[in-house]
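Contents: one structure, followed by commentary.
All protein chains but one are shown at their positions in the complex.
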Amino acid sequence: MKRLLSVALGILTAIGGFVDIGDIVANTETGARFGMSLAWVVVVGVVGICLFAEMAGRVATVSGRAVFDLVRERLGARLALVNLLASFFITFLTLAAEIGGVALAIELATSVNYLLFVPVVAVAVWLVIWRVKFDLMENVFGLLGLALVVTAVALWRLHPDWGGLLGGAVHPAVPQGEGHPSWWYFAIALLGAAMTPYEVFFFSSGAVEEGWSRADLITNRLNVYIGFPLGGLLSLALMAGATLFLEPRGIEPGHLSQAALPTMLALGKLGLAVLLLGFFAATFGAALETGLSCGYSIAQYFGFQWGKFVRPADAPRFHLVAMVAVAAGALLVLTTLDPITVTEYSIVLSAAALPLTYLPILVVANDPDYMGDKVNSRFTNALGTVYLLLLGVVAVATIPLMVLTKAGS
Amino acid sequence: MRLTDLLGAEVVDQAGRSAGKVHDVRLVQDGPLVGGFGAALRVDGLIVGRRAVGARLGYERRTMGGPLLVKLAAGWLRHDGRYVAWDRVRAIEPDRIHISGSADDLPRPAAPQ
Amino acid sequence: MRRTWVAVLLLVAACTGPVRSSGVYESKAGQTAAAAASAVETAMLAVDGARGGKAYGRYLTQVLVEAEEDAGSAQGTFDGIQPPDQRADQLRGRLDELLDQATGTLEDLRIAARRGRFAELPELARPLPKVAERLGDFAEAHG
Partner (left out) sequence: MAGRVLEAALQLLDRQLVDKHGRLAGKVDDLELTFPEGGGPPQVTAILAGPGALSRRLGGRFGARLEAVANRLREGDDDHPARVPFAVVAEIGSAIGLGVAKAELETDRLEAWTRDHLIGRLPGAGDAPD
């Protein structure tokens, strides 16, 4: 019974924890511009994150080594340092975007300028990282993030033309008046939003934080294979809402408030309140994950003690990095750089950086020195190879597309 | 001496011809006893080759699984690996190691476990 | 290295400098109209919400404030571009008239919302559908 409960809890937090500011922005903007024609990318992204999160969780469980340990062991000190600088920069950008997202969510509820909330949010994020136990933190924000299910409820209550939505999704075509480069650029953004590197840093480090053993491997699989796809459905619900309300009116969303319009119109005040709570929880939870991931990646590269399973005094450099990252992220948002713009860049750069993280995971998941009999199956390897090739193409194409489309504008 | 002084150094034979760079150093645990670890690790020889990319992925071990594509790529990048037993090392200079004999008769490294 | 930077700077300068051809000016006008239309349509959805009692005042206020800002900044950017010829002057005159209508109405909506008079929003928003339509047509004609 207790086991069942913990499995259920894990799945629920995986759903609630899937969506962050990147998913909210990418899916709303894409739905508003391209309808459901890029829905397939969300599916590709969800399958990809399932594949690599499961592998990273399995490696961490069996060998006790989290992702950046593997990066350093397999790429060597120099190449791994380049990787660290790139990954840290992107995770830091995402952290800043999430802090901005929390402040924007509060702004929507209070109509007080979001910049005023940024310092408060930063202190709150740091306090949770400093004091709150790992599983409590994960459960609270994962469960609160479930409030985003309201986007799916809204969609269902609207009685949309399901056939039309599905048709748009299964017959992808670039809408009239839009160019192929922009369409592909947004495809990359969606992929980056679904597969952000920090998610695997956090997931694998979390397995160590929670002291998973081989007996937990089933739980790992269930969390990932059930939780993430359901979380992906919430992304698609945001996209469908934008397709129904924003696309026909030519609205080009540039604010978090516009992502809330479909749910507000479908469900009214209660729905809106629940959605804003969901935005808050999703971005706050992701701010915690990215803040911790900044610490995880640096500590794992240099071999410092890391983790919330020891007292802060026993992991001083890890906590120092996390603290400085949160403070610097808040400062970046306080420059009045638009958090939505920061988000857009962070997800696209995430997509470009994915092979850096995914190649070492894929290789080590095949190494019996680490994995014993828990190495990848042939099927996992076949799928992993397809993704590695795909991500390689994405990494090469991203920067040219960014220049060509002036970052999708 | 540090391991880093060997890794990446160019290996040159008596005729002055290069055999490639040191990719790895093979250690065997059969030295004198040290503390709790048992026998000390002794340098057995150098693994030398022209290309270094992919050397760290570990695919030269027979036990390594797939994925096939990565395995093939790593194998292709390392196909010219040679082994220099330590007793052939004559002198160690910065970034350069002189060996006795000719670079042509270096054996392929035996696959480790 | 330094030469690369000079090249990059020149490239950037080429992108943001004065618009010489009227074709480019026209497409900028079309983009501005589309951005303003987006803001107006957003405000209309917010007013729909207010009419049905579907949203909290603070959220509505926020949406309307942002819509006004978006339309205003689109107009500001466009007005900063030097029109290259007489045809462009004409285009600018027509678009500015539409933009003034849009920003004026959005201003009224923002003021009413800030004062908490949400019941007045639907009445104040009456000109919006027409403005949105004309902006949309303009954007399509000059896109």
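First chain written, first letter: the chains are A, B and C, and each begins at residue 1.
Assume a residue touches a chain if its C-beta (ideal position, glycine included) is under 8 Å from a C-beta of that chain, and two chains touch if they have at least 3 such contacts.
Fair warning: this is a prediction, and the values are worked out from it, not measured in the lab.
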| item | value |
| --- | --- |
| Shown chains that the omitted chain touches within the full complex | A, B |
| Selected residue (touches chain absent from view) among A:13, A:37 or A:63 | A:63 |
| Hidden-chain contact residue, picked from the options A:33, A:58, A:255 or A:319 | A:319 |
| Selected from A:47, A:67, A:80 or A:298 as touching the chain missing from the view | A:80 |
| Selected from A:161, A:178 or A:369 as touching the chain missing from the view | A:369 |
| Absent chain, residues of subunit B that touch it | 1-7, 23-32, 34-37, 39-44, 47, 55-56, 58, 86-87, 112-113 |
| Subunit A residues that touch the omitted chain in the full complex | 63-65, 69, 72-73, 76-78, 80-81, 130-134, 299, 301-306, 308-314, 316-317, 319-320, 369-370 |
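The working rule: only the chains that are shown with their structure count from here on.
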| item | value |
| --- | --- |
| Neighbouring chains shared between subunit A and subunit B, ordered by label | none |
| Centre-to-centre distance between subunit C and subunit B (centres being mean Cα positions), rounded to whole Å | 66 |
| Two or more partner chains touched - positions in subunit A | none |
| Subunit C, residues touching no fewer than two other chains | none |
| Subunit A-touching residues of subunit C, taken from the complex the two chains share | 34-35, 37-38, 41-42, 44-46, 48-49, 52-59, 61-63, 65-66, 70, 132, 136, 139, 143 |
| Subunit A contact footprint on subunit B (complex, rising order) | 56-58, 61, 63-70 |
| Subunit A residues touching subunit B - in the complex, by the definition given at the top | 73-76, 359, 362-363, 366-369, 375-376, 378, 381-382, 384-385, 388-389 |
